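One protein chain omitted, others in place.
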Amino acid sequence: MTDRPDHTDDVPVAGNEATPVPFNPVGAAQSQRLIEAPRSQLRDVWDQFKTHKGALFGAGFFVFILLAVLLGPLLWPLEPTFIDIRARNSGPSLTHPFGTDQLGRDILARMIAGGRTSLAVGLTAMALALFLGTLIGVLSGYFRRLDGILMRLTDLFLALPLLPLLLVMMLLFRDSLRAAIGPETGIFLLVVLGIGVTSWMPTARIVRGDVLALKEREFVLAARSIGTPARRMITRHILPNVLSPVMVSATLGIANAIITESALSFLGLGFPSDYPTWGSLLRDGTDYLQSYPERVIFPGAAISLTVLAVNYMGDGLRDALDPRIRGR
Amino acid sequence: MKLKTVLIGATALAAIAPMAHAQETGERGRNGQLNIFYWQAPSTLNPYLSGGTKEVEAASLVLEPLVRFSETGELVPWLVDEIPTVENGGVSDDLTSITWTLSEGVTWSDGTPLTAEDAVFTWQYCTDPEGGCAQASYFDGVENVEAVDDRTIKVTFSGPKPFPYTAFVGSESPIIQKAQFQDCLGAKAPECTEANFNPIGTGPYVVDEFRPNDVISYSANENFREEGKPAFASVNFKGGGDAAAAARAVLETGEYDYAWNLQLAPEILTNMEAAGLGTVVAAYGTSVERIEVNQTDPDPSLGDARSTTEHPHPFLTDPRVVQALSKAIDRQLLVDIGYGAAGQPTCNILPAPEIYASTANDDCLTYDPEGAKALLEEAGWTDTDGDGIRDKDGRKLSVLYQTSTNAVRQDVQAIIKQEWEDIGVETELRNIDGSVFFGGDPSSPDTFQKFYADLEMYTNNFSGVDPESYMASWKCSEIPGPDSQWQGQNIPRFCSEEYDALVDKLSQTVELEQRGEIVKQLNDMLVQGGALIPLIHRGNPAAHAKTLGGVKMSDWDSELWNIKDWYRIQ
Amino acid sequence: MPQNAPVLDVRDLTTIFHTRTGEVHAVNGVSFDLRRGELLGVVGESGSGKSVTMMSLIGLLPTPPAEIRHGTVTFEGRDLLRMDDAGLRRIRGDRIGFVFQDPMTSLNPVFPVGHQIAEPLRKHMRLNRRQARDRAVELLELVGIPDAARRLGDYPHQFSGGMRQRVMIAIALACDPDVLIADEPTTALDVTIQAQILELVKDLREKLGMAIVWITHDLGVIAGIADRVMVMYGGQIVEHAAVREMFARPRHPYTRALLKTVPSVRGRREPRLTVIEGQPPILTAAPDACPFRDRCAYRFDACDRRNPPRFDVGPGHDAACFWDFDADAPRGRVAAHA
Amino acid sequence: MLDAGTGREPLVRVRDLKMHFPIHSGLLRRRTGAVKAVDGVTFDISQGETLGLVGESGCGKSTCGRAILRLYDITGGSVTIAGRDVAHAGPNELRRMRPTMQMVFQDPQASLNPRMTVARIIAEPLDEHTRLSRAEKTARVHDLMDRVGLNRAFANRYPHEFSGGQRQRIGIARALALNPRFIVCDEPIAALDVSIQAQVVNLLEELQDSLGLTYLFISHDLSMVRHIADRVAVMYLGKIAELSPRDDLYADPLHPYTRALLSAVPEPDPEAAAASSRTILTGDVPSPANPPKGCNFCTRCPSVMDICRRIDPDFREVAPGRHVACHLYDTTQDGRPTAAPIPTRQGETP
Partner (left out) sequence: MLTFALRRILISIPTLLVISLAIFLLLELAPGDPMSQVPLTVPDEVKQRMREALGMGEPIPVRYGKWLLQFFWVEPLNLIDHWFGTTFAAGEQRILSWQTRSPVMEIVAQRMPQTLWVVGMSYVVGVLIALPIGIYSAYRQYSVFDQAGTFVSMIGYSVPPFFSGVLVIVIFSIQLQWFPSVYDTTHVVDSWDSFVVQLRQMIMPVMVLALQTTAQISRFMRASMLDNLGQDYVRTARAKGMSEAVVVLRHVLRNSMIPVVTVIALGVPGIFGGAIITEQVFKVNGIGQLLITAIQGADLPMVQTLTFIFAVLIVGFNLLADILYGLLDPRIRYD
């Protein structure tokens, strides 16, 4: 999906040829200056990104959430697993701003801990999916011979169900992982692997399409005529140019992973249930929806707003990374 | 007997709905449709092919045993007129046979008469070695079943059987129709889909449509032996969803009349009940939520020998440690948080029926962390390095505590963990998906039989009312291990010659009082010997609409055992 | 040369674009007229404003980002710039036809060409399906597509580039327009195909007699077919003359340079090409000086002070330059206003 | 020999070059045909010479240029550059040959990696083929930028910040980085504005003079080719129709296609335009996947004969330095005189 605002790239500079880009012609100013510092593309991207209000809000909120879950424990040192049975089921108050749950655990603390897990899952699973997707997409797009088999592999993975796959991975690796790195990290790795391994396919397809198109671009041909070998061709010319679809998949991937993790938690297949994640908080909360609606609303809103924020970020990023728009 | 139970039911109902006009009697089918919600849906209606409670209960509307158990655990003659005993000659003096006489005029729903041949066939069906019968244990020790005449069934045992009421007793051992199932013996049993999904029974309802794991439609059995029953013309038996949804459908939206197995936090149920549409009820049987204490060492470094009798547990074999752990648990709190009306604190592994319930361990009912600490000190566990965890000989008092995945169990785990950490016991929690934990896959490390943990928590009970085989499951020979493919009932790997001898004595004892005494001793040996920490005597919570009368929940039989007596309060 | 009343009269047209970096002045006060039956050539490089001018006057620019700031466009006695959308739609495709540069993308890929030709016929001429079909066949034959009736059902991708451009011309001519605006119609085509199209247009002009505005950057094309020529630079008309006059006596430095930079396949071969240094400007404000001054060999102080108006330099010939090439000196103050 | 009698050893020698792209179709994706993009092209280019390669779009001229540089694995024929066999070199050998031969591309926007700075783009060949230090590379990049008329202050800018003409200068600088001897200019001015085209062409000419470069100048613009090339080859449908010294070709085209092509170029002179009578070709170029039998120009040729539909004419030298593939110049055909006089003017070489 490529959305783009037409207020810039539709400017019909007469003639409809490839539009030459304005650039201060041989002006007097340029000769005296020393070599310019590289004008960072990041800056251009940011300049464009800034104009997308939704994206700006999204990025702001996402950073806020990230800071909250990272620094939250410093500001709110209550243990998320500490049971204060006397204070159970209390509503929002000064001691417990978000109230407590049926065991008297502080919901704010649990939200912070849960957010850390959910975001960590989201970010790592996304990174894994992106890595796999980009790798497979680039390989199959760049090397014709690998294309058929890798795309069949993609089909195969598209047809695999996530839940049984996760169960298998739980069985095969849980004990060894638990012994090696502890129960929570072990399951974390499994959930991340499970989500990552089952969600790289769209990225792979998009990247493959882009690589196929890039391969036809003249600058790749130019590099070939220089004699650039395949490895550097990929790292120097292909990868940087598939960055934008990958970045966009990244934001969608975070959202997708957060939702998937919470769905797994909802189905009881994710983390141990005493280990808070937003998804499991939400699941536990749904039973109390009528008596204590805030228990559903806090995690539900956290998931939804984060995903919303990330989606808006993706939207803005898509615009910002589109060279057709950013060019001028 | 029947009259009496009816009267009790009526008074109970009168208390609930004094204003309502009860429609206990009247024409068959007068009350329209009854809606029942089992959030786990039955997958078959043949209780012999699936031992699951939901299947057994769904089948109990159709298939009936000779005798049922009432809500108090008493035997209620169902398809017979009287219960055979030694006194009335129904049970032979040497306790090796029992003779049942069918009531007169009992017919199958297709109109054909119920005969002793059906019972004989039922026995053959379930004992066929290739059939994979789930209820085969009901026929343990049964040497022969013969039809003496059309109405007389004689069951012969291979040895003396002090409690002979197993075969054809209770909802798990009903009689199936020979005519329908005669081609379904042995390996063919699973292929008889039509019969398995639409069994012909003697019960108050017949199956109209069965959709596996989804919904069952029943209608009143026109050939039912009792006049004017059942009161409902049809039953819609819906499955799917979750406990909260089921409770909501009965208590809040009133879409359903009865919902089963509402294991929800008590306050949720209380809040839902406040809507005024229905009532939460619980039936108590012998289910006890307990922590089993591993008497062997689950250390992963032991490899294949982990959790086997080769390596005794380093500290849990000391009963004082286990006692301390038990004392440090606030059982009442667990009830308040997780069970509400569907649970009572208990210190016994066998809390019911009353004649078997010991009182010797009741001091654990009071939460006593100080006492627990003292016990640990006494056992030599002190916190020498000041990290809050007790240790002894360089070993930390640290336990891995596992259970199946279930919201209430995780809450209980969390509370207990905190309470134990208060007395200086480090606790690591772990939960395993139920299908793995209770699945017997010998290759899985996570089954409850393998017990690769120090402690594990789950509920167990025994079916029927006789605890003999239940208590026998803690004999040394029942210890699971690699040799037995990890099969065996003695999960804590408790082994005591004294205990084994006492179990043998029980199997020789006929007299009920004596049996009770022996069982209490066995119970005390288990609890005091540190094999188990009983926590909660669990009831089965259910909810029914206030307009539904006649519900008498029994945990000894199907919850729906007396559905023929249910009616609508208008 | 036809000297009758103008069919299209454009006065002081100014079009700007709003972009993120600010306004871009694409067309600055352009005035010209188009007379019945003549072919007016418009020459300029990318960004000179030639297409934008033509698109502005018939409301084909998306607004925003474009904004037609002022001007009048008189067509059949009415001002097109003050007309509502429905009115413009009645004129577009009916009285004024368009041919665009890239025939590959200008035709809708998913409709058969017959359908695309029939569309304006059915809308403007109220023909029924059958009549529209017959007329479409006629039109295809007119533009020289062999086997026209059979090809009606073909899709654009089944035609070659030249054939596609013929289809575009057929669409533009469907309703017998008074004015045909051809926006670089041969730029994307090969020379041999371009020659075919040019022949066709000459031919059609004779037959149908509509007025044509022909936009191109190729002086050669203009020389072959145009009656009058306007040269555009920086959103303005810098020179305007009859075609022979223009090639014989160019009176603007830009026109003169342009004529020299293009080598010829015939005639003398210059050892070195004449070069116009620098880049064409992008105007972010209304010009207050000559837009060509940075690249101009004749630049002097007046060029920096004021944007030169179009001075008359001969009969029907004007040029926006302060330098008088006839006198080879700066223009006197006499003809300050054109 | 073909190299117009200069006597010098040709730098580039192309013999019967074929570049066929297979067409697969059917259930089993069998190869059922081929697009004969380049089908038997033969020519030489001498040191310091510019060979113009003209033709309409789709005639295979760009493919030819790329095949010569081994950007494709060619189907047949041979290519020798500076005495080394390019067509059959192994990967490592080929890589070592790369510095000798470079390319300038058509679309200055597409041929520059938008994510690299100008300095990195120009330095890429240096990274690949030299072991210069960072400072040396920077110096070399600046030197190249000066040479092509780019302000070295902009070394750290990205391509999109430049205009089309400047981008083409970047492409030229990159091609020059390794001091190549031979550059294929693949339509280097096609995407540029008229006033910019001249700047780039002049730059290419200056560089040729100062560095002694040899060009294969591919273009569809006959007038620019006339300006820059010493000899011109006209391609039609994968084959060379005519190859002649520039002045001969423009003054006296031999092949009917060349004549049509030249006559189709519009003259920027209204007087001349009105006076001239043009040869307008009818119809379109046939598909290279399915070329006509016989001479591939026979479907559009104004002077078509029977033989043209049957026999593909040889590409022959009909006058010194003048090569043409046309039956009109057959002298060996029995009983039939040649239809056109053999030009009398001698080919001259620059």
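A few points about this structure:
As written, the chain order gives the labels A, B, C and D, with residue 1 at the start of each chain.
The definition used in the following text is that contacts are C-beta pairs under 8 Å (C-beta built on N, C-alpha and C of every residue); 3 or more make two chains touch, one makes a residue touch a chain.
Predicted model, so just to flag it, every value in this text is computed and none were measured.
Although it is not drawn, the missing chain touches A, B, C, D when the whole complex is taken into account. Across B:Asn144, B:Gln182, B:Thr253 or B:Gln514, the residue that sits in touch with the chain not pictured is B:Thr253. When you scan B:Trp100, B:Trp123, B:Phe181 or B:Phe197 for touch with the missing chain, the hit is B:Phe197. Here the missing chain is touched by one residue of C:Gly93, C:Pro185 or C:Pro263, and it is C:Gly93. Of the listed positions A:Ala129, A:Ile234, A:Ala250 or A:Leu282, the one in contact with the omitted chain in the full complex is A:Leu282. Per the touch definition above, the residue from A:Val242, A:Ile259 or A:Leu317 contacting the chain not shown is A:Ile259. Listed here are the subunit A residues that touch the chain not shown: 1-6, 9-10, 16, 54, 152, 155-156, 158-161, 163-165, 167-168, 170-172, 255, 259, 262-263, 266-267, 279, 282-283, 286, 289-290, 296, 300, 303-308, 311-312, 315. Against the chain not shown here, subunit D presents residues 25-29. Take subunit C: the residues that touch the chain left off the picture are 58, 60, 85, 88-94, 97-98, 100, 102, 105-111, 119-120, 123-124, 155, 157, 168, 171-172, 174.
Going forward, only the chains that are shown with their structure count from here on.
Across the two candidate interfaces, C-D and A-B, the one carrying more C-beta contacts is C-D. Rounded to whole angstrom units, the spacing between the C-alpha centres of subunit C and subunit D is 33.
Shown for subunit B are the residues that touch two or more other chains, of which there are none.
Residues of subunit C in contact with two or more other chains: 45-46, 217, 277, 279-280. On the subunit A side of its complex with subunit B, the touching residues are 81-83, 85, 88-89, 102-103, 167, 170-171, 174-175, 179, 183, 268-269, 272-274, 284, 286-288, 290-291. Listed in rising order, the residues of subunit D touching subunit C in the complex are 56-57, 163, 165, 193-199, 201-202, 205, 220, 222-224, 226-227, 247, 250, 260-274, 278, 280-282, 284-285.
Residue ranges on subunit D touching subunit A, taken from their complex, read 66, 69, 71, 94-95, 98-99, 101-103, 105-107, 109-117, 124-125, 128-129, 151-158, 160-166, 171, 174, 178, 191, 193.
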